[in-house]
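With one protein chain held back, the other chains of the complex are shown just where they sit.
Now for chain A:
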Amino acid sequence: MEEYQNGSEVGVGAGSLLWFGIESVLGGDDYSQTHVNKWTAAIVERCLTQLVKINKPYKYIVTCSVMQKTGAGLHTANSCYWDTSMDGSCTVRWENRTMYCVVSVFAVCIA
């Protein structure tokens, strides 16, 4: 599931980019406390690398949360003070049998 808040050119392509970033790291794995640190680092690294390849004049913030499925609730919200015509964000939610993953990218225009 994806959500966009946009003026930025990062837009629709970012959603699938993030999705594939998550899938390539977490796809087929069960939640593991020993590996989760490595997974989140790999997801943000992969997503950021793909975003840089788009070659747009943006600064990026990529955040990733991975939570084990135990029935507990998690709420995430963001609020931004920026130029709504140029800057934007994209959030992707992914899950499998044992964990949830939420990745957000915020793209802030440079000049």
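Brief remarks follow.
We take it that a residue touches a chain if its C-beta (ideal position, glycine included) is under 8 Å from a C-beta of that chain, and two chains touch if they have at least 3 such contacts; residues count from 1.
One rule holds for everything that comes next: contacts and distances are computed from a predicted model.
A single chain of the complex does not appear, and UniProt lists its protein name as "Tctex1 domain containing 1", one of "Tctex1 domain containing 1", "Transcription factor IIIB 50 kDa subunit", "Leucine-rich repeat-containing protein 49 isoform X6" or "Exosome complex component MTR3". When the missing chain is restored to the complex, the residue among A:Leu18, A:Cys64 or A:Val92 that touches it is A:Cys64.
One chain is missing from the display, and on chain A it is touched by residues 31, 33, 36-37, 39-41, 43-45, 48, 51-52, 59-83, 87, 89, 104, 106, 108, 110-111.
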